[in-house]
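Here you go, one structure.
Every protein chain except one is present and positioned as in the full complex.
Per-chain numbering from 1; labels A and B assigned in written order.
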Amino acid sequence: MPEWLIDILITLTKIVIVEGVILTAVAYSVYAERRVSAFTQNRIGPNRVGPAGLLQPLVDVVKLLMKEDIVPAKANRLVHALAPGISILVALSTFAVIPFGDKILLAGREIKLQIADVNIGILYILALVSLGVYGVTLSGWSSNSKYSLLGGLRSSAQMISYELSMGLAVLGVILINGSFELDTIVQNQFGWKWNIILQPIGFLTFLVSAFAETNRTPFDLPEAEQELVGGYHTEYSSMKFAMFFLAEYANVIVASSVITTLYLGGWQFPYLQTFGLPDMLVSILQVLAFCGKVFLMVLFFIWVRWTIPRFRYDQLMNLGWKAMLPLALANLVLTAIILTLFKT
Amino acid sequence: MNLWLFILMLSSCDIRFILLVLFLNLSLLLINIMIDINFYLILSAILFAIGVIGVLVRRNAIIIFMCIELMLNAVNISLVSFSSFLGNSSGQIFVFFVMTVAAAEAAIGLAIVISLFRNKETLNIDEINILKW
Partner (left out) sequence: MIYYTILFYVFAVLAVATAFYVVFAKNVIHSAFALFGTLFAVAGLFVLLNADFIAITQIMVYVGGILVLMIFGVMLTTKIADIDIHTKNLNRIPAILFSTGITVILIFILFTTKWNIKPQVQNQETVSQIGKLMLTTYLLPFEIASIVLLVALVGSAMYARKTK
């Protein structure tokens, strides 16, 4: 086989594996959310389909597929159909630049455990995050319903506001590493040098902004059930609704992976290389470490959702513009000062 | 163009077939030309002209904004192509400043549009003529 064909095949295999794992993880994070919420509220949760309810996500997908697809009268049909697609496409394509393991040697060939190693990885993620607004806003506008429109308007204001503090928080990490490349950032976080220790304020702002960007409680105003019926996806049903649903959980998983990569050491497991294990085992353990960290972050997202009540709209905007933005700026200035003073 | 194809084309008398063959030949011809700076500059000129048409023809303030962004983008293409073909990054910096100004302009412009809509309930710029004698 020619060299370029092998390269293409390797990349395709990586894409299929990663997207397959993510879609499965999305289905099971819905299950995890229902079980954890039940646990929080002292209920049992889904436990009938399969052992401990483990087949529940599959049944849910089949149920949603069988439902009737309703489009409201006077809705803008084209935009109405495009919006869920944009949402899920943006959520899934963010994963292209996230490294989920070190290089491995397979049949004498070095394979990077990352779909695309671009030299502006962080900017790519930020750009895709800013595209995420479209799905929500357009679905809200095109549905021709006041609840949807309110949800869409709220979400665009919210996501644009929190994007700023997100970008500023990331700048601290970029300053420390001097690179936009996610692989370099993970490589630099060996041992105890995780960015959460070097950048605690940046981590906090990034975490809060990530909650706002994924529209999760305490910032789930775009879909506030009690005020807006269901927010931007009120008028959606069947597979289109399922796509929004999947996109939300895919966003949670992607946000967890980005946080893990930027602040929690990515696939690094402290001092794993010093134990003298075989190389292959080390690589597998590193991938498992990445998955474990992402899983814990997803659990954290779910935990917060069922513990903290929703913010009011003015509180949300105040927090974004008067607390998070100055905090992120202060973090940036502080990092720059410390780096100029102490960088060897 | 192959001779037998040409004869076949003329003998078939089917306009769709003739167009298809012409299109294929044209694209073969185009693909074999090396892309140099003129291609990008012509594209930039065309995009700029489309933007000009939009500003002259449309009467909706938001569409006029979009057309101005189109023209700015056309200029950006030519700046980046100069930067790339002259081996000098300064062009890209100009693009950066153009984007800054475009962002500022969009924010201010939208604020003006929204306050105009509050006062006059229209976006047709022919009806927004309070400064006109």
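In this section, contacts are C-beta pairs under 8 Å (C-beta built on N, C-alpha and C of every residue); 3 or more make two chains touch, one makes a residue touch a chain.
Just so it is clear, the model here is predicted, and its values are computed rather than measured.
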item: From A:I10, A:V79 or A:L334, residue that would touch the chain that is not displayed; value: A:V79
item: Among A:G53, A:G101, A:G152 or A:G202, the residue in touch with the chain that has been omitted; value: A:G152
item: Among A:Y124, A:W194 or A:F245, the residue in touch with the chain that has been omitted; value: A:Y124
item: Touching the absent chain when the full complex is considered, from A:Y162, A:F180 or A:Y236; value: A:F180
item: On subunit B, residues whose C-beta touches the chain left out of the figure; value: 27, 30-31, 33-43, 45-54, 56-60, 62-63, 65-67, 69-70, 73, 76-77, 80-81, 83-87, 89-90, 92-93, 95-97, 99-108, 110-115, 117, 123-124
item: Residues of subunit A in contact with the chain not shown; value: 74, 76, 78-79, 118-120, 123-124, 126-127, 129-131, 133-134, 137-138, 141-142, 144, 149, 152-153, 156, 160, 163, 180
